[in-house]
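Removed: one protein chain of the complex. Kept in place: all other protein chains.
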Amino acid sequence: MIALLVEAASWTFLLLGAFLVLVGALGLVRMPDFYTRLHPAGITDSLGADFILTGLVLQAGFSLVTVKLFLIGAFLFFTSPTSTHAIANAALVAGLKPRHAVVPPRPPEKATQDEEAR
Amino acid sequence: MRLKTMTHTLGLGLAMFALWLLLSGHYTPLLLSFGVASCALIVLIAARLDVIDHEAVPLHLSFGYFGYLAWLGKEIAKSNWDVAKIVLDPKLPISPTMVWVPATQRTDVGKVIYANSITLTPGTVSVEIEHDRILVHAITREAAEGLESGDMDRRVDQIEAR
Partner (left out) sequence: MFAATAIALLVAMVLALVRLYAGPSLYDRVLAANSFGTKTVLLIAVMGFLTGRPDFLDIALLYALLNFIGTIAVLKFFRYRSLGDAVEEKAASRNKEASQ
């Protein structure tokens, strides 16, 4: 009974994860400009990957394999936002303008009051 | 000061050896000694590079982090659902917004945690970090407003304070 439940949960996670990865990839193609494309890519990286790995963990039972799956999850968890930020930052520094949003000016700090007056 | 460096060095070595044990799966004396040797070599290189400090070995991050992770997981699930709905909507109802969000964390590690959390939740991406604020690109205005309420900022402050 328990085994059946674990099996069912595992398939649910795998299929949900696969679905989310597909949605993320679809968004990557559909979105109109670079900065909006970052967001669907984030779906794949965060919940899509986590669901698929959770599904696999449930399949694997408890062994060294589970530990490796957890490590893959942890690496993706820490590196994927970092690389997304690096890509976005590189694009901004290189002068790629978002097509559908304005880059807001830096809010004035206490030292630079004159910028506000301008 | 010296004692602290010792603790960090030891912590790094032990953490790496634990990782090695988990990944290897072979526990014969020969291979174990290879593992110890490789961990020692890497600790030596890290010490020569002078990168062993509280950033490389964050021993001070406490168990409050796990509570935050649970909360973050919930937020990630919610915003994933929102973005997935947007992608699957034939009309593609996006309203991209860029805002500066204040980051009130004291340490660099705190700011990194905050910026990474922003990027990890789909719908918001941190584009630039300055010393006390983060430029965020949000896919909808609502996502940007949710961040501007400062809830996540406060929570990161809390795990930092502990």
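Chains: A and B, in written order; residue numbering restarts at 1 for each.
In the analysis below, a residue touches a chain if its C-beta (ideal position, glycine included) is under 8 Å from a C-beta of that chain, and two chains touch if they have at least 3 such contacts.
If you're wondering where the values come from, they're calculated on a predicted model, not measured in any experiment.
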Note = Chains in view that the hidden chain touches are A
Key: Candidates A:47, A:69 or A:101 - the one touching the absent chain   = A:69
Remark   = Listed in rising order, the chain A residues that touch the chain left out are 11, 14-15, 17-19, 21-22, 24-26, 28-29, 34, 37-38, 41, 44-45, 48-49, 52-53, 55-56, 59-60, 65, 68-69, 71-72, 75-76, 79-80, 82-84, 86-87, 90-91, 93-94, 96
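Keep in mind that, in the parts below, only the chains that are shown with their structure count from here on.
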Request  = Indicate the whole-number Å distance between the mean C-alpha point of chain A and the mean C-alpha point of chain B.
outcome  = 13
Inquiry  = Using the touch definition from the top, list the residues of chain A that touch chain B in their complex.
reply    = 20, 23-24, 26-27, 30-33, 35-36, 38-40, 42-43, 45-47, 64, 67-68, 71, 77-78, 80-82, 84-85, 88-89, 92, 98, 100-104, 106-107
Inquiry  = For a test of understanding, state which residues of chain B touch chain A in their complex under the given definition.
reply    = 19, 22-23, 25, 76-77, 80, 83-84, 86-88, 92, 94-100, 115-117, 119-128, 130, 133, 135, 137, 139
